[in-house]
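A single protein chain has been removed from this complex, and every other one stays in its place.
And now, subunit A:
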Amino acid sequence: MDLRLPSKVLEHIFSFVDSNEDRNSVSLVCKSWFETERLTRKRVFVRNCYAVTPAAVARRFPEMRSLTLKGKPHFADYNLVPDGWGGYAWPWIEAMAEKSPALEELRLKRMVVTDECLEKIAASFKEFKALVLTSCEGFSTDGLAAIAVACRNLRELELRECIVEDLGGDWLSYFPETLTSLVSLDFSCLDSEVKLSDLELLVSRSPNLKSLKLNRDVSLDALGSLLRLAPQLVELGTGSFSDKLDQEAVSKLSQAFTELKELKSLSGLWDVLPEYIPLLYSVCPGLTSLNLSYATVQMPDLVELLSRCSNLQKLWVMDLIEDKGLEAVASSCKELRELRVFPSGADVDETNVALTEQGLVSVSEACPNLESVLYFCAQFTNEALVTIARNRPNLKCVRLCVMEPFAPDHKTQQPLDEGFKAIVEGCKGLQRLSVSGLLTDKAFEYIGTHGKKLRMLSIAFAGDSDLMLHHLLSGCESLNKLEIRDCPFGDTALLENAAKLETMRSLWMSSCGVSFGACKLLSQKMPKLNVEVIDEHPLKTRPDSSPVEKIYIYRTLAGPRLDMPEFVWTIHKNPEIGVSNLAIE
(Lines give C-alpha, C1' and ligand atoms only; values in the text may rest on other atoms or scores of the structure.)
Protein backbone atom coordinates (compact mmCIF):
# COMPACT_ATOMS: atom_id res chain seq x y z
CA MET A 1 0.00 0.00 0.00
CA ASP A 2 1.40 3.35 -1.02
CA LEU A 3 1.40 5.49 2.09
CA ARG A 4 2.80 8.55 0.43
CA LEU A 5 0.68 11.62 0.68
CA PRO A 6 -0.15 13.23 -2.64
CA SER A 7 1.93 16.29 -3.22
CA LYS A 8 -1.10 18.56 -3.18
CA VAL A 9 -1.82 17.46 0.35
CA LEU A 10 1.81 17.90 1.32
CA GLU A 11 1.80 21.37 -0.17
CA HIS A 12 -1.22 22.29 1.84
CA ILE A 13 0.38 21.01 5.03
CA PHE A 14 3.65 22.78 4.32
CA SER A 15 1.86 26.05 3.76
CA PHE A 16 1.44 26.13 7.52
CA VAL A 17 5.14 25.62 8.10
CA ASP A 18 6.53 29.09 8.33
CA SER A 19 9.86 29.06 10.05
CA ASN A 20 12.82 28.27 7.88
CA GLU A 21 14.36 26.04 10.49
CA ASP A 22 11.28 23.85 10.32
CA ARG A 23 11.28 23.94 6.55
CA ASN A 24 14.91 22.87 6.52
CA SER A 25 14.03 19.93 8.72
CA VAL A 26 11.07 19.05 6.51
CA SER A 27 13.29 19.00 3.45
CA LEU A 28 15.54 16.37 5.02
CA VAL A 29 12.82 13.76 5.59
CA CYS A 30 12.72 12.18 2.17
CA LYS A 31 12.96 13.02 -1.50
CA SER A 32 9.32 13.78 -2.07
CA TRP A 33 9.18 16.04 0.95
CA PHE A 34 12.33 17.76 -0.26
CA GLU A 35 10.75 18.33 -3.66
CA THR A 36 7.44 19.57 -2.37
CA GLU A 37 9.08 21.81 0.18
CA ARG A 38 11.42 23.42 -2.28
CA LEU A 39 8.66 24.11 -4.74
CA THR A 40 6.64 25.90 -2.09
CA ARG A 41 9.27 27.89 -0.21
CA LYS A 42 8.69 31.58 -0.67
CA ARG A 43 11.13 33.12 1.82
CA VAL A 44 14.75 32.10 1.50
CA PHE A 45 17.46 32.99 4.01
CA VAL A 46 21.10 32.69 3.00
CA ARG A 47 23.05 33.68 6.05
CA ASN A 48 26.42 33.57 4.36
CA CYS A 49 26.38 34.78 0.79
CA TYR A 50 29.48 32.71 0.00
CA ALA A 51 28.09 29.44 1.33
CA VAL A 52 26.14 28.74 -1.81
CA THR A 53 25.91 30.10 -5.36
CA PRO A 54 23.05 32.34 -6.49
CA ALA A 55 22.33 29.95 -9.33
CA ALA A 56 21.94 27.03 -6.94
CA VAL A 57 19.48 28.97 -4.82
CA ALA A 58 17.43 30.10 -7.78
CA ARG A 59 17.36 26.54 -9.11
CA ARG A 60 16.24 25.02 -5.86
CA PHE A 61 13.53 27.52 -4.99
CA PRO A 62 11.67 28.52 -8.13
CA GLU A 63 8.83 30.14 -6.18
CA MET A 64 11.10 32.34 -4.13
CA ARG A 65 9.58 35.76 -3.49
CA SER A 66 11.76 36.99 -0.66
CA LEU A 67 15.53 36.67 -0.34
CA THR A 68 17.57 37.56 2.72
CA LEU A 69 21.37 37.63 2.41
CA LYS A 70 24.19 38.33 4.80
CA GLY A 71 27.66 39.17 3.61
CA LYS A 72 30.56 40.26 5.74
CA PRO A 73 31.40 38.67 9.06
CA HIS A 74 29.97 40.33 12.15
CA PHE A 75 33.32 41.82 13.21
CA ALA A 76 33.18 43.99 10.11
CA ASP A 77 30.95 46.22 12.24
CA TYR A 78 34.02 47.07 14.31
CA ASN A 79 36.36 47.78 11.41
CA LEU A 80 38.14 44.47 11.66
CA VAL A 81 37.42 43.45 8.07
CA PRO A 82 39.42 45.47 5.54
CA ASP A 83 37.64 47.33 2.78
CA GLY A 84 37.29 45.36 -0.37
CA TRP A 85 37.05 42.00 1.38
CA GLY A 86 33.86 41.08 -0.44
CA GLY A 87 30.17 40.60 0.21
CA TYR A 88 29.04 41.93 -3.15
CA ALA A 89 25.35 41.94 -3.86
CA TRP A 90 25.75 42.20 -7.63
CA PRO A 91 26.18 38.49 -8.49
CA TRP A 92 23.01 37.72 -6.57
CA ILE A 93 20.96 40.46 -8.12
CA GLU A 94 22.20 39.63 -11.58
CA ALA A 95 21.37 35.94 -11.14
CA MET A 96 17.94 36.57 -9.67
CA ALA A 97 17.08 39.07 -12.36
CA GLU A 98 17.53 36.28 -14.86
CA LYS A 99 16.21 33.28 -12.95
CA SER A 100 13.76 34.72 -10.38
CA PRO A 101 12.24 37.81 -11.93
CA ALA A 102 9.16 37.44 -9.73
CA LEU A 103 11.27 38.36 -6.68
CA GLU A 104 9.46 40.84 -4.46
CA GLU A 105 11.66 41.36 -1.44
CA LEU A 106 15.37 41.73 -0.91
CA ARG A 107 16.91 42.02 2.54
CA LEU A 108 20.66 42.48 2.66
CA LYS A 109 22.94 42.80 5.64
CA ARG A 110 26.61 43.82 5.60
CA MET A 111 26.86 43.72 1.85
CA VAL A 112 28.32 45.96 -0.80
CA VAL A 113 25.45 47.34 -2.85
CA THR A 114 26.20 49.64 -5.76
CA ASP A 115 23.97 52.01 -7.67
CA GLU A 116 24.23 49.52 -10.49
CA CYS A 117 22.64 46.92 -8.22
CA LEU A 118 19.79 49.24 -7.35
CA GLU A 119 19.22 50.12 -10.97
CA LYS A 120 19.19 46.43 -11.86
CA ILE A 121 16.59 45.76 -9.17
CA ALA A 122 14.48 48.61 -10.44
CA ALA A 123 14.69 47.33 -14.01
CA SER A 124 14.28 43.60 -13.42
CA PHE A 125 11.71 42.87 -10.74
CA LYS A 126 8.30 44.05 -11.85
CA GLU A 127 6.57 43.15 -8.62
CA PHE A 128 9.27 44.47 -6.34
CA LYS A 129 7.87 45.45 -2.97
CA ALA A 130 10.52 45.62 -0.28
CA LEU A 131 14.16 46.66 -0.04
CA VAL A 132 15.75 46.52 3.40
CA LEU A 133 19.47 47.28 3.60
CA THR A 134 21.21 46.94 6.95
CA SER A 135 24.83 48.04 7.46
CA CYS A 136 25.36 48.12 3.70
CA GLU A 137 27.52 50.47 1.69
CA GLY A 138 28.56 51.32 -1.83
CA PHE A 139 25.53 53.12 -3.17
CA SER A 140 24.39 56.70 -3.44
CA THR A 141 21.12 58.57 -3.39
CA ASP A 142 21.06 58.19 -7.18
CA GLY A 143 20.49 54.49 -6.72
CA LEU A 144 17.61 55.28 -4.37
CA ALA A 145 16.08 57.50 -7.01
CA ALA A 146 16.19 54.59 -9.45
CA ILE A 147 14.24 52.43 -7.00
CA ALA A 148 11.79 55.21 -6.25
CA VAL A 149 10.96 55.93 -9.85
CA ALA A 150 10.55 52.36 -11.06
CA CYS A 151 9.04 50.28 -8.30
CA ARG A 152 5.35 50.95 -8.71
CA ASN A 153 4.27 48.71 -5.88
CA LEU A 154 6.94 49.58 -3.38
CA ARG A 155 5.91 48.91 0.19
CA GLU A 156 9.13 49.03 2.15
CA LEU A 157 12.29 51.03 1.68
CA GLU A 158 14.52 50.84 4.74
CA LEU A 159 18.12 51.94 5.08
CA ARG A 160 19.38 50.90 8.48
CA GLU A 161 22.77 52.26 9.45
CA CYS A 162 24.03 52.23 5.88
CA ILE A 163 26.86 54.30 4.52
CA VAL A 164 25.31 56.16 1.63
CA GLU A 165 27.00 58.61 -0.67
CA ASP A 166 24.71 61.53 -0.30
CA LEU A 167 24.24 63.36 -3.57
CA GLY A 168 21.29 65.37 -2.34
CA GLY A 169 17.73 64.96 -1.20
CA ASP A 170 16.05 64.95 -4.58
CA TRP A 171 15.67 61.18 -4.69
CA LEU A 172 12.50 61.48 -2.66
CA SER A 173 10.84 63.46 -5.40
CA TYR A 174 11.23 60.51 -7.78
CA PHE A 175 8.43 58.57 -6.13
CA PRO A 176 5.60 58.91 -8.65
CA GLU A 177 2.31 60.46 -7.66
CA THR A 178 0.67 57.14 -8.37
CA LEU A 179 2.64 55.43 -5.61
CA THR A 180 0.28 55.00 -2.70
CA SER A 181 1.40 51.66 -1.37
CA LEU A 182 4.17 52.74 0.98
CA VAL A 183 4.07 51.04 4.36
CA SER A 184 7.57 51.66 5.67
CA LEU A 185 10.19 54.30 4.92
CA ASP A 186 13.50 54.57 6.79
CA PHE A 187 16.13 57.03 5.62
CA SER A 188 17.53 57.79 9.06
CA CYS A 189 21.12 57.17 8.03
CA LEU A 190 21.22 59.77 5.28
CA ASP A 191 23.13 62.94 6.01
CA SER A 192 21.65 65.55 3.83
CA GLU A 193 18.48 67.44 3.73
CA VAL A 194 15.39 66.09 2.03
CA LYS A 195 12.86 68.49 0.64
CA LEU A 196 10.06 68.74 3.13
CA SER A 197 7.47 69.32 0.45
CA ASP A 198 8.42 66.06 -1.30
CA LEU A 199 8.22 64.22 1.98
CA GLU A 200 4.86 65.71 2.90
CA LEU A 201 3.40 64.84 -0.48
CA LEU A 202 4.63 61.27 -0.18
CA VAL A 203 3.32 60.84 3.34
CA SER A 204 -0.05 62.36 2.57
CA ARG A 205 -0.68 59.94 -0.30
CA SER A 206 0.39 56.88 1.71
CA PRO A 207 -2.59 55.87 3.83
CA ASN A 208 -0.92 52.56 4.69
CA LEU A 209 2.24 54.17 6.02
CA LYS A 210 2.95 52.54 9.35
CA SER A 211 6.64 53.16 9.85
CA LEU A 212 8.49 56.40 9.19
CA LYS A 213 12.08 57.01 10.25
CA LEU A 214 13.43 60.41 9.40
CA ASN A 215 17.00 61.54 9.23
CA ARG A 216 18.61 64.02 11.52
CA ASP A 217 18.08 66.83 9.13
CA VAL A 218 14.32 66.89 9.49
CA SER A 219 13.48 69.68 11.91
CA LEU A 220 11.03 69.63 14.79
CA ASP A 221 8.74 71.93 12.88
CA ALA A 222 8.72 69.59 9.92
CA LEU A 223 8.10 66.68 12.26
CA GLY A 224 4.95 68.36 13.49
CA SER A 225 3.48 68.73 10.04
CA LEU A 226 4.41 65.15 9.11
CA LEU A 227 2.77 63.72 12.22
CA ARG A 228 -0.40 65.59 11.42
CA LEU A 229 -0.39 63.93 7.99
CA ALA A 230 0.24 60.46 9.39
CA PRO A 231 -1.45 59.97 12.77
CA GLN A 232 -1.73 56.26 12.01
CA LEU A 233 1.99 55.66 12.46
CA VAL A 234 3.03 52.64 14.47
CA GLU A 235 6.77 53.31 14.29
CA LEU A 236 8.35 56.74 14.34
CA GLY A 237 11.96 57.77 14.06
CA THR A 238 12.22 61.50 14.67
CA GLY A 239 14.78 63.82 13.22
CA SER A 240 16.82 66.21 15.27
CA PHE A 241 15.00 67.24 18.41
CA SER A 242 16.78 70.43 19.26
CA ASP A 243 15.45 73.45 17.37
CA LYS A 244 14.19 76.30 19.42
CA LEU A 245 10.45 76.53 18.95
CA ASP A 246 8.08 79.21 20.10
CA GLN A 247 5.27 78.41 22.49
CA GLU A 248 2.65 78.00 19.80
CA ALA A 249 4.79 75.60 17.78
CA VAL A 250 5.50 73.57 20.89
CA SER A 251 1.85 73.18 21.75
CA LYS A 252 1.01 72.23 18.16
CA LEU A 253 3.72 69.59 18.23
CA SER A 254 2.48 68.32 21.55
CA GLN A 255 -1.00 68.04 20.08
CA ALA A 256 0.36 66.13 17.09
CA PHE A 257 1.98 63.60 19.43
CA THR A 258 -1.23 63.05 21.34
CA GLU A 259 -2.93 62.15 18.06
CA LEU A 260 -0.56 59.21 17.53
CA LYS A 261 -2.88 56.64 18.99
CA GLU A 262 -1.22 53.63 17.36
CA LEU A 263 2.40 54.44 18.10
CA LYS A 264 4.35 51.51 19.46
CA SER A 265 7.94 52.33 18.57
CA LEU A 266 9.92 55.54 18.93
CA SER A 267 13.51 56.25 17.91
CA GLY A 268 15.75 59.03 16.58
CA LEU A 269 15.63 61.82 19.15
CA TRP A 270 19.08 63.09 18.23
CA ASP A 271 20.31 66.03 20.26
CA VAL A 272 17.06 66.08 22.21
CA LEU A 273 16.81 69.02 24.58
CA PRO A 274 15.52 68.21 28.06
CA GLU A 275 12.70 70.73 27.75
CA TYR A 276 11.19 68.75 24.86
CA ILE A 277 11.04 65.43 26.64
CA PRO A 278 7.56 66.16 28.03
CA LEU A 279 6.30 66.31 24.43
CA LEU A 280 6.71 62.55 24.36
CA TYR A 281 4.78 61.80 27.53
CA SER A 282 1.51 61.27 25.73
CA VAL A 283 2.82 58.37 23.64
CA CYS A 284 4.77 56.68 26.43
CA PRO A 285 2.06 54.37 27.80
CA GLY A 286 1.58 52.80 24.38
CA LEU A 287 5.24 52.28 23.57
CA THR A 288 6.67 48.81 23.33
CA SER A 289 9.98 49.88 21.83
CA LEU A 290 12.05 52.95 22.65
CA ASN A 291 15.46 53.76 21.22
CA LEU A 292 17.16 56.51 23.19
CA SER A 293 20.64 55.44 22.21
CA TYR A 294 21.35 58.70 20.43
CA ALA A 295 19.58 60.92 22.92
CA THR A 296 22.09 62.69 25.17
CA VAL A 297 19.61 63.03 27.99
CA GLN A 298 20.63 62.93 31.63
CA MET A 299 19.31 60.52 34.19
CA PRO A 300 16.57 62.59 35.84
CA ASP A 301 14.92 63.35 32.51
CA LEU A 302 15.26 59.74 31.44
CA VAL A 303 13.58 58.61 34.63
CA GLU A 304 10.69 61.02 34.07
CA LEU A 305 10.20 59.61 30.60
CA LEU A 306 10.67 55.92 31.35
CA SER A 307 8.49 55.87 34.43
CA ARG A 308 5.60 56.49 32.05
CA CYS A 309 6.47 53.59 29.75
CA SER A 310 4.74 50.75 31.54
CA ASN A 311 4.38 48.60 28.41
CA LEU A 312 7.93 48.89 27.22
CA GLN A 313 9.43 45.68 25.89
CA LYS A 314 12.54 46.94 24.21
CA LEU A 315 14.76 49.72 25.54
CA TRP A 316 17.98 51.00 24.00
CA VAL A 317 19.64 53.73 26.00
CA MET A 318 23.05 55.22 26.79
CA ASP A 319 24.95 54.84 30.02
CA LEU A 320 23.76 58.31 30.94
CA ILE A 321 20.85 56.46 32.46
CA GLU A 322 23.12 55.39 35.36
CA ASP A 323 22.24 52.78 37.96
CA LYS A 324 19.57 55.00 39.42
CA GLY A 325 17.80 55.28 36.09
CA LEU A 326 17.90 51.53 35.60
CA GLU A 327 16.33 51.09 39.03
CA ALA A 328 13.48 53.28 37.83
CA VAL A 329 13.21 51.16 34.68
CA ALA A 330 13.13 48.06 36.84
CA SER A 331 10.18 49.38 38.80
CA SER A 332 8.22 50.86 35.89
CA CYS A 333 8.85 48.64 32.89
CA LYS A 334 7.75 45.22 33.98
CA GLU A 335 7.26 43.97 30.42
CA LEU A 336 10.85 44.57 29.46
CA ARG A 337 12.31 41.88 27.22
CA GLU A 338 15.36 43.51 25.72
CA LEU A 339 17.76 46.03 27.23
CA ARG A 340 20.75 47.60 25.52
CA VAL A 341 22.97 50.12 27.27
CA PHE A 342 25.51 51.83 25.05
CA PRO A 343 28.49 53.90 26.15
CA SER A 344 28.15 57.64 25.76
CA GLY A 345 31.88 58.00 25.26
CA ALA A 346 33.88 56.03 22.73
CA ASP A 347 36.81 55.22 24.99
CA VAL A 348 37.36 53.15 28.07
CA ASP A 349 38.32 56.27 29.89
CA GLU A 350 35.08 58.02 29.16
CA THR A 351 32.68 55.53 30.63
CA ASN A 352 30.09 56.92 32.96
CA VAL A 353 31.14 55.94 36.44
CA ALA A 354 27.60 56.09 37.73
CA LEU A 355 26.60 53.10 35.60
CA THR A 356 27.86 49.92 37.20
CA GLU A 357 26.92 46.26 37.35
CA GLN A 358 24.25 47.20 39.87
CA GLY A 359 22.04 48.70 37.18
CA LEU A 360 21.79 45.42 35.32
CA VAL A 361 21.26 43.50 38.54
CA SER A 362 18.25 45.68 39.39
CA VAL A 363 16.65 45.13 36.02
CA SER A 364 17.28 41.39 36.12
CA GLU A 365 15.59 41.24 39.50
CA ALA A 366 12.45 43.08 38.63
CA CYS A 367 11.73 42.33 34.97
CA PRO A 368 10.52 38.75 34.65
CA ASN A 369 10.49 38.67 30.84
CA LEU A 370 14.02 39.96 30.34
CA GLU A 371 15.59 37.77 27.67
CA SER A 372 18.18 39.81 25.89
CA VAL A 373 20.85 42.08 27.26
CA LEU A 374 23.64 44.16 25.74
CA TYR A 375 25.52 46.07 28.39
CA PHE A 376 28.58 48.28 28.10
CA CYS A 377 30.08 48.99 31.48
CA ALA A 378 33.35 50.07 33.01
CA GLN A 379 33.70 47.07 35.25
CA PHE A 380 31.81 44.09 36.65
CA THR A 381 31.81 41.55 39.44
CA ASN A 382 31.32 37.80 39.65
CA GLU A 383 28.74 38.38 42.35
CA ALA A 384 26.64 40.49 40.01
CA LEU A 385 26.78 37.88 37.24
CA VAL A 386 25.81 35.13 39.68
CA THR A 387 22.89 37.22 40.89
CA ILE A 388 21.75 38.03 37.37
CA ALA A 389 21.85 34.35 36.40
CA ARG A 390 19.88 33.43 39.48
CA ASN A 391 17.29 36.15 38.87
CA ARG A 392 16.91 35.53 35.15
CA PRO A 393 17.42 31.91 34.10
CA ASN A 394 15.31 32.69 31.04
CA LEU A 395 18.01 34.88 29.46
CA LYS A 396 18.65 33.96 25.84
CA CYS A 397 21.19 36.58 24.87
CA VAL A 398 23.86 38.04 27.14
CA ARG A 399 26.37 40.43 25.67
CA LEU A 400 28.50 42.01 28.32
CA CYS A 401 31.17 44.44 27.32
CA VAL A 402 33.47 45.40 30.12
CA MET A 403 35.14 48.29 28.41
CA GLU A 404 38.63 47.79 29.74
CA PRO A 405 40.31 44.65 28.38
CA PHE A 406 41.43 42.21 31.07
CA ALA A 407 39.51 44.01 33.79
CA PRO A 408 39.05 41.65 36.74
CA ASP A 409 36.18 41.59 39.22
CA HIS A 410 36.66 45.02 40.70
CA LYS A 411 35.80 43.90 44.23
CA THR A 412 37.79 40.71 44.48
CA GLN A 413 40.34 41.20 41.69
CA GLN A 414 39.54 37.65 40.52
CA PRO A 415 38.87 36.76 36.89
CA LEU A 416 35.24 36.76 35.84
CA ASP A 417 35.32 32.99 35.25
CA GLU A 418 32.90 32.16 38.05
CA GLY A 419 30.46 34.83 36.99
CA PHE A 420 30.17 33.56 33.44
CA LYS A 421 29.99 30.03 34.76
CA ALA A 422 26.85 31.03 36.61
CA ILE A 423 25.43 32.55 33.44
CA VAL A 424 25.92 29.47 31.24
CA GLU A 425 24.91 27.09 33.98
CA GLY A 426 21.84 28.99 35.08
CA CYS A 427 20.54 30.24 31.76
CA LYS A 428 19.97 26.91 30.11
CA GLY A 429 18.41 28.39 26.99
CA LEU A 430 21.28 30.80 26.34
CA GLN A 431 21.80 31.18 22.61
CA ARG A 432 24.10 34.13 22.31
CA LEU A 433 26.96 35.17 24.58
CA SER A 434 29.66 37.84 24.44
CA VAL A 435 32.22 37.72 27.19
CA SER A 436 34.70 40.30 28.38
CA GLY A 437 36.88 41.22 31.31
CA LEU A 438 39.65 39.07 32.72
CA LEU A 439 39.03 35.45 31.80
CA THR A 440 41.19 32.35 32.07
CA ASP A 441 40.82 29.03 30.25
CA LYS A 442 38.54 27.94 33.08
CA ALA A 443 35.81 30.28 31.89
CA PHE A 444 35.80 28.49 28.55
CA GLU A 445 35.79 25.11 30.19
CA TYR A 446 32.56 26.19 31.90
CA ILE A 447 31.12 27.51 28.66
CA GLY A 448 31.99 24.28 26.87
CA THR A 449 30.46 22.19 29.63
CA HIS A 450 27.24 24.12 30.10
CA GLY A 451 26.61 26.18 26.97
CA LYS A 452 24.83 23.44 25.09
CA LYS A 453 22.32 25.69 23.39
CA LEU A 454 24.86 28.37 22.62
CA ARG A 455 24.82 29.33 18.95
CA MET A 456 26.87 32.47 18.81
CA LEU A 457 29.86 33.35 20.94
CA SER A 458 32.07 36.45 20.83
CA ILE A 459 35.36 36.65 22.67
CA ALA A 460 38.06 39.28 22.97
CA PHE A 461 41.25 39.54 25.04
CA ALA A 462 40.65 36.36 27.00
CA GLY A 463 42.02 32.95 27.87
CA ASP A 464 45.50 31.59 28.35
CA SER A 465 46.09 28.78 25.90
CA ASP A 466 44.79 26.38 23.27
CA LEU A 467 42.65 24.79 25.96
CA MET A 468 40.32 27.69 25.64
CA LEU A 469 39.49 27.01 22.01
CA HIS A 470 39.49 23.28 22.59
CA HIS A 471 36.84 23.55 25.31
CA LEU A 472 34.58 25.57 23.06
CA LEU A 473 34.90 23.53 19.90
CA SER A 474 34.56 20.21 21.67
CA GLY A 475 31.88 21.24 24.17
CA CYS A 476 29.41 23.63 22.60
CA GLU A 477 27.16 21.33 20.61
CA SER A 478 24.99 23.98 19.04
CA LEU A 479 27.79 26.37 18.19
CA ASN A 480 27.13 28.08 14.90
CA LYS A 481 29.15 31.29 14.89
CA LEU A 482 32.33 31.85 16.81
CA GLU A 483 34.30 35.06 16.65
CA ILE A 484 37.51 35.62 18.56
CA ARG A 485 40.03 38.40 18.65
CA ASP A 486 43.28 38.90 20.51
CA CYS A 487 43.37 35.59 22.35
CA PRO A 488 46.56 33.61 22.90
CA PHE A 489 45.95 30.23 21.36
CA GLY A 490 47.72 28.58 18.47
CA ASP A 491 47.22 25.79 15.99
CA THR A 492 46.62 22.72 18.08
CA ALA A 493 43.04 23.17 19.22
CA LEU A 494 41.98 24.37 15.81
CA LEU A 495 43.42 21.38 13.98
CA GLU A 496 42.22 18.86 16.52
CA ASN A 497 38.66 20.10 16.22
CA ALA A 498 38.65 20.65 12.48
CA ALA A 499 35.61 18.45 11.92
CA LYS A 500 33.56 20.72 14.17
CA LEU A 501 34.02 23.56 11.72
CA GLU A 502 31.81 21.88 9.14
CA THR A 503 28.93 21.96 11.60
CA MET A 504 29.27 25.69 12.09
CA ARG A 505 28.42 28.56 9.84
CA SER A 506 31.65 30.43 10.43
CA LEU A 507 34.66 31.02 12.62
CA TRP A 508 36.52 34.32 12.80
CA MET A 509 39.88 34.66 14.50
CA SER A 510 42.03 37.75 14.49
CA SER A 511 45.24 38.61 16.30
CA CYS A 512 45.51 35.11 17.70
CA GLY A 513 48.50 32.82 17.36
CA VAL A 514 47.40 30.64 14.44
CA SER A 515 50.09 29.92 11.89
CA PHE A 516 50.00 29.95 8.12
CA GLY A 517 50.95 26.28 8.06
CA ALA A 518 47.91 25.39 10.15
CA CYS A 519 45.69 27.26 7.71
CA LYS A 520 47.14 25.33 4.79
CA LEU A 521 46.75 22.05 6.63
CA LEU A 522 43.17 22.83 7.56
CA SER A 523 42.36 23.77 3.98
CA GLN A 524 43.79 20.47 2.76
CA LYS A 525 41.96 18.40 5.35
CA MET A 526 38.61 20.11 4.97
CA PRO A 527 37.66 20.72 1.34
CA LYS A 528 34.15 21.82 2.27
CA LEU A 529 35.49 24.82 4.15
CA ASN A 530 36.80 28.05 2.78
CA VAL A 531 39.76 28.98 4.91
CA GLU A 532 40.46 32.63 4.21
CA VAL A 533 43.64 34.20 5.46
CA ILE A 534 43.28 37.95 5.58
CA ASP A 535 46.59 39.68 5.80
CA GLU A 536 47.06 43.29 4.90
CA HIS A 537 50.74 43.22 5.79
CA PRO A 538 51.94 39.87 4.56
CA LEU A 539 55.59 38.97 4.81
CA LYS A 540 57.42 38.64 1.50
CA THR A 541 57.91 34.95 2.01
CA ARG A 542 55.35 33.20 4.10
CA PRO A 543 56.91 30.41 6.15
CA ASP A 544 54.52 27.88 7.60
CA SER A 545 55.26 29.04 11.11
CA SER A 546 54.44 32.69 10.52
CA PRO A 547 51.33 33.86 12.35
CA VAL A 548 48.45 35.20 10.33
CA GLU A 549 46.57 38.40 11.07
CA LYS A 550 43.01 37.28 10.53
CA ILE A 551 41.29 34.07 9.55
CA TYR A 552 37.76 33.61 8.40
CA ILE A 553 36.62 30.02 8.01
CA TYR A 554 33.19 29.07 6.74
CA ARG A 555 31.50 26.04 5.32
CA THR A 556 30.48 26.32 1.72
CA LEU A 557 28.99 24.41 -1.17
CA ALA A 558 30.18 27.03 -3.61
CA GLY A 559 33.88 26.32 -3.42
CA PRO A 560 36.45 29.12 -3.41
CA ARG A 561 35.13 32.50 -4.32
CA LEU A 562 36.27 34.35 -7.41
CA ASP A 563 36.10 37.84 -6.02
CA MET A 564 38.91 37.70 -3.48
CA PRO A 565 41.05 40.84 -3.16
CA GLU A 566 44.83 40.44 -3.06
CA PHE A 567 44.98 40.57 0.72
CA VAL A 568 42.80 37.47 1.06
CA TRP A 569 44.56 34.16 0.57
CA THR A 570 43.02 30.72 0.28
CA ILE A 571 44.71 27.46 -0.60
CA HIS A 572 43.38 27.73 -4.11
CA LYS A 573 45.48 30.75 -4.78
CA ASN A 574 48.86 30.32 -6.29
CA PRO A 575 51.02 32.39 -3.93
CA GLU A 576 53.39 33.49 -6.68
CA ILE A 577 50.72 34.59 -9.05
CA GLY A 578 48.29 35.69 -6.39
CA VAL A 579 45.25 34.78 -8.45
CA SER A 580 42.77 32.00 -7.92
CA ASN A 581 43.08 29.52 -10.73
CA LEU A 582 40.14 27.34 -9.90
CA ALA A 583 37.00 27.91 -11.90
CA ILE A 584 33.52 27.17 -10.60
CA GLU A 585 30.72 25.90 -12.75
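Following the convention adopted for this analysis, a residue touches a chain if its C-beta (ideal position, glycine included) is under 8 Å from a C-beta of that chain, and two chains touch if they have at least 3 such contacts; residues count from 1.
Following the convention adopted for this analysis, contacts and distances are computed from a predicted model.
Colleague: Since a chain is absent, check the UniProt entry for it and pick the matching name: "cAMP-regulated phosphoprotein 19", "Septin", "Cytochrome c oxidase subunit 6C" or "Auxin-responsive protein".
Modeller: Choosing among "cAMP-regulated phosphoprotein 19", "Septin", "Cytochrome c oxidase subunit 6C" or "Auxin-responsive protein", the correct UniProt name is "Auxin-responsive protein".
Colleague: Considering the complete complex, identify which of A:Glu37, A:Glu158 or A:Glu404 is in touch with the unshown chain.
Modeller: A:Glu404
Colleague: Among A:Leu10, A:Leu220, A:Leu305 or A:Ala493, which residue is in contact with the omitted chain in the full complex?
Modeller: Hidden-chain contact among the options goes to A:Ala493.
Colleague: If the missing chain were put back, which residues of subunit A would it touch?
Modeller: On the subunit A side, contact with the omitted chain comes from 75, 77-80, 82, 135, 161, 163, 189, 242-244, 270-271, 273, 293-294, 296, 298, 320, 342-353, 356, 358, 376, 378-379, 401, 403-408, 410-411, 413, 415, 434, 438, 440-442, 445, 458, 460-461, 464-467, 470, 485-486, 488-490, 492-493, 511, 513, 515, 536-537, 539, 543, 545-547.
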